[in-house]
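One structure coming up, written as structure tokens, with questions to follow.
One protein chain omitted, others in place.
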Amino acid sequence: MTTTQERPAEQADREIGKDRRRKEDQRLITGRTRWTDNITLPGMLHLAMVRSPHAHAHVTSISTDAAKASRNVVTVLTGADLAETQGVLINAWAITTDQVTPTHLPVAIDRVAFAGEVVAVVVARSAAEARDAAELVDVEYDLLPAALDLKEAAAATPENGGALAHPDLGTNKSALWIFDSATAGTGGDVDAAIEKARGDGIVIEREYRQQRLIPAFMEPRSTVVDPTGEQITMWSATQIPHILRFALAATTGVPESKIRVIAPDVGGGFGGKLQTTPEEWIVFAVARRLGKPVKFTETRSESLMTGHHGRDQWQKLTLSAEKDGSVTGLKVELLADLGSHVSLVGGGVPVLGAFMFNSIYKFPAYQFNCQTVLTNKTWTDAYRGAGRPEATYAIERLMDELAVEVGVDPFVIREQNWITHEEFPFTTVAGLEYDSGNYEAATAKAKEVFGYDELRAEQKQRRASGDQVQLGIGISTFTEMCGLAPSRVLGSLNYGAGGWEHASVRMLATGKVEVVTGASAHGQGHETAFSQIVADRLGVPFEDVEVLHGDTQIAHKGLDTYGSRSLVVGGEALVLAVDKVIERAKPLAAHLLEASVDDMEFSQGRFSVKGTDQGLGIAEVAMAAFAAHNYPEGTEPGIDAEATYDPVNFNYPHGTHLCAMEVDTETGAVKMRKYVCCDDIGNIINPMIVEGQVHGGLVQGIAQALWEEAVYDDAGTLVSGSFVDYLLPTAADTISFEVEHTTSPALTNTLGTKGVGEAGTIASTPAVVNAVVDAIRHFGINDIQMPCTPERVWKAIHAKDGAGDKPTEGAAMPHFSESEPGTDSTEGAAQ
Amino acid sequence: MIPTEFAYLAPTSIEDALAALAEHGDDAKIIAGGQSLLPVLRMRLNAPEMVIDLGKIDSLRGVRDDGDAIVIGAMTTHHDVLHDPLVAEHAALITKAVEHLADAQIRHRGTFGGALAHADPAGDLGAPTLALGAEFVIAGPGGTRSVTAEDFFVDLFETAIGEDEILTEIRVPKHTGWGAHYEKFVRVVHQWPIVAVAAAIRSDGSTISEAKIGLTNMGNTAVRARATEAGLAGAEVSEEGVRAACDRAAEGTNPPSDLNGGADYRRHLATVITRRAVLKAARG
Amino acid sequence: MTKIELTVDGASVFDDVEPRMLLVQYLREKLGKTGTVIGCDTSNCGACTVHLNGRSVKSCNVLAVQADGAEVTTVEGLAQDGKLHQVQESFRECHGLQCGFCTPGMIMQTIDLLNENPHPTEEEVRLGLEGNLCRCTGYHNIVKSVLHAADQAEGAHA
Partner (left out) sequence: MELAHRFTVPTGVEETWAHFEDVASVAECFPGAAITSVEDDTFAGTVKVKLGPIALVYSGSGTFVEKDEAAHKFVVDAKGKDKRGNGTAGAKVTLTMNASAAETGSTDVEVLTDLAITGKPAQFGRGVMQDVSDKLLGQFVSCLESRLTGPGEDAEEPVAKAVEPTATPGAVATSPVEAVDPVTRVAAGTPAASPPPARPVAAAPAAKPMPQDDSLDLGATVIPILLKAYWKPIAGVVAVVGLLIWWLAARD
């Protein structure tokens, strides 16, 4: 059972829970920043990439003579030139043992598999001159049929003549990953449940599209490699300096100890910089070859075209329920587009969603299967939420459809099926153990702040009067698994690494504290939040804590930042390290105070002898350790400590999001009117930072619902390849949000915290689409494909009168408040 | 990304600019505010050998009263046009259109003449200048000529400005007292309009006596909604009063189809957006 | 090469530049003013916003030679005698930044916006920032920062 607490009142003497202003900000607001592209080194050379304009082709010849003769060009290198040294790009997560994984070379040698793939590299004394010369590289291609459409690619075989992304592999199918609750012993047989419901219950079948998205971090990726000296140093705009170093060493033959990777200030990632990129490998290879520092910074158009994309799935869903709306089974069949290669964890992204389709609901039977598919498009990988937004979208859309079918308010159907707070800890049909949560509490608070009943009344009134602007209300009661991840679980999923995190605490002689974390921030505010944790636990001033990260030579051990893991895994490692410092300091303090270790107490940064007023501050102990003039026999003169934490479980934040959308039925334009969320992310270290994470997440999720889509043309060119066509929202397209919290502390970590980095993105997309569909359901609409463009909405509304498209599948369904349950659109319940 | 190499001239008079243009011909490109040209050069979709900057020709800037018209210098920035009292008083439709043109930074730098010479059918200035019957003054080696808006916009990105000519000013007939509104339909605000409507309406508040309506992005150039204009004369200022006329807004147009909407959807949008623009213009 | 003479963050600069060099590159590469950053190639993102003769412009969309004779202010020239500009303070106070990459442009555009309209409504703030993209904050706290800066300025004048 979970108890929900109100957020504890701020205590003046406690750092945790305070809205501390960020330590990071001073440099960022004054422009004293350390972006990778700011780095200039003596004699530094610049690269320009020559990229294939074709989605799929043989490279028949490359002529570099003219480019080599161009002004200030040092050399021009092709894949063949670099073949010995460039290494390969790895896939760290083969989701099945028989996964088909094409070889991924940084510079293509004889065949290109997506438009944007590098075929040659120009090295010049300036970036402009490199670009000038790149134009002179003459590449001849022999075009091959390109596999572009996901469904067609999945069906293509050598026999039927369908285009193959890699003809030598003989298939576009990479891996089929299946979870079945009957086999796993976590639930019943889903096919039996569906079959039964076809007879006496409700079966809802839908197909949803998760369109392809682009992470579109604001800082374009940049890499500088300096081979001067004994070690090769790489600065890169990456989320994963440690994984990057490992992969460079593993694939280039350079010993890991000879490589130092630094992620300086990194301008956003959202999963998009959770990658080992061809460009990083190329810069590394060129710098080694020439013995000079080399830089490459991508343009925005290169970034959109060649940085990995996200989502891109077709979801076929079958939900069965009893007539009263009690769910009995859920079957999920996915096609996931990998793009041209199986990137670092690309194949695993849908698997991260495999355990989440059942979400907060008590499904007795569940089956998930996912076919990953290779195509001749940019490769896909993690994008904020990675697998979980797709799952949450599907289930939250389906629960609305079920509510319509049964004829009840969508909240009723959710309450009827969700895990109640008394039932925690709860083992789900997907085999996860949810440690804590209180869906009732979060929902009640969200509803109250939202003014749910009033808005429903307004909706009814607008509908009755046939108002040109219709109102819709969207609900999303999400949960997710984050805090990646227990290493053993990752191992069982065949992931190539663990999920632990490392931290160390260095007590400086002057009383300052250096905290080193293996997490690698790029906007999350680790320097601030981690300082708050250390300040509280070690009893030192917040200002005296310095958080160091993002440099493999300083933070020698770490697994970086993604999957909402930094606080719940990295923070926990930090807690362990701090506790070790205290334990190490205790004997020294006792020695200095001439007291027994057993009599020592530590509180608010001070060791004291029980029952006396004798004591020593931790800074004094640190100084004593530094001086080392007087310390106990048999101990080391030092109180620094480090710790590695491997989480015992995932971490399950949840929340209720409510969204009101207005739909202009004359134009199809949709406008957000109100958005309220109440998230339960356990205990909060810094509420200000948490709210910022939620706001940003919300807008990314809303943007999937309404605006963003990576679109390819028939030739395989990304036509939404600039910010002109890839529509990021601006301040004028968004609204201010109401962000609330309830608190069910996580039971699996000391701080009781849960991840928040992805929550907003995961929850908001279905809330928005549910609201849009809710606004126009009375027109016979039960789905609008994302992004919900005005044209799609308008065409759906006007489908009946012949002005638009065909009606959406099952579109005859009436709104729940206005009619009897059951229509012929859905099998089972119709009598 | 960086443009290809080019030489640069910043003449201080129209004569010098014309001379430079005559000398370099096809190899030269004029830069006004540069807000559309520079991205093209950065993308290297053009590689002129010479860029001639009109930024130092002071006589091309500013707005003046010229009897029955106001005259806007081609190098007047959007920002200056937006805040000009003469424009607001006599050509409010232009003020309204400029208000939401691109963004603040681009309005500070981009110029009225530059945008018109660029002749993007999705640009915001074609429709209002066309609706108001503006005349375009073009200087060339043989002197100065004046072209009506109808003749100025020739086709996609094409105007009546010759290769050796420069647009110097735009004369906008005064429409003092006319109601005006520019209604723009976009998915996100920094996007080019999917459709936009420029409406100038003369009315006594209850009945429309005359309407001038320009459409943005409904063809290869801005176009007039002539059938709607004719139908609005004498119409009552109300949803129902203007509906029939506005339903004809897309007549004779040839809108594009793109990621944001098909031609049929744009035709529909044009009727709705026109009605909204007309009512807002008429009601002030 | 073309000779230019301009003032950047209060200091005068004489230089010879290639005409093709963009103002933002000039600031970053020749003057080391790396506080101003490049986020796109189509002038959509606004990360490179600086003030040119007191007005916000996108410095990726201006040639360095076009800045000849002008006065340029970057985010690095805002703090005076170690004291932050009110808008900088407000962004920190209201958590108007996360990764911070869009921040220099946001701050420079905010200052311009408040110069023109010292008491904007939320809607005016949102429209005034339409030329600046942010991917982290969802704009919520950026808008709050701008309104906070306006309030503070008002308070200071009162």
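The chains carry the letters A, B and C, assigned in the order they are written, with residues numbered from 1 in each.
Simple rule for what comes next: a residue touches a chain if its C-beta (ideal position, glycine included) is under 8 Å from a C-beta of that chain, and two chains touch if they have at least 3 such contacts.
Just so it is clear, the model here is predicted, and its values are computed rather than measured.
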item	value
Touch criterion as defined above, residue of A:L718, A:A731, A:V756 or A:A796 at the omitted chain	A:L718
Of B:D80, B:D124 or B:E183, the residue in touch with the unshown chain	B:D124
Residue touching the undisplayed chain, where the options are A:L28, A:A134 or A:A589	A:A134
Which residue of B:A7, B:A20 or B:A47 touches the chain not shown here	B:A47
Hidden partner chain, residues of subunit A it touches	50, 53-54, 115, 134-137, 141, 301, 305, 711, 713-719, 721-725
Contacts of subunit B with the absent chain, listed as residue ranges	4, 25-26, 29, 32-40, 43-48, 101-102, 106, 110-111, 113-115, 117-120, 122-124, 140, 151, 154-165, 190-192, 219-220, 252-254, 256-260, 262-264
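By definition in this document, only the chains that are shown with their structure count from here on.
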item	value
Subunit A and subunit C, separation of their C-alpha mean positions in angstrom	30
Geometric centre distance via CA averages, subunit C-subunit B, whole Å	28
Set of subunit B residues in contact with two or more other chains	1-2, 4-5, 43, 189-190
For subunit A, residues that touch 2 or more chains besides their own	128, 299, 301, 724, 728-730, 732
Residues of subunit B that touch subunit C when the two form their complex	1-8, 10, 31, 34-35, 38-39, 41-43, 51, 53, 55, 79, 100, 102-106, 108-109, 189-190
Interfacial residue positions of subunit C with respect to subunit A in the complex	18, 20, 28-29, 33-42, 44-45, 47, 74-76, 78-79, 84, 88, 91-93, 95, 97-104, 107, 122, 125-127, 129-144
Subunit A partner contacts - residues on subunit B that touch it in the complex	1-2, 4-5, 43-44, 185, 187-192, 194, 259-262, 265, 268-269, 272-273
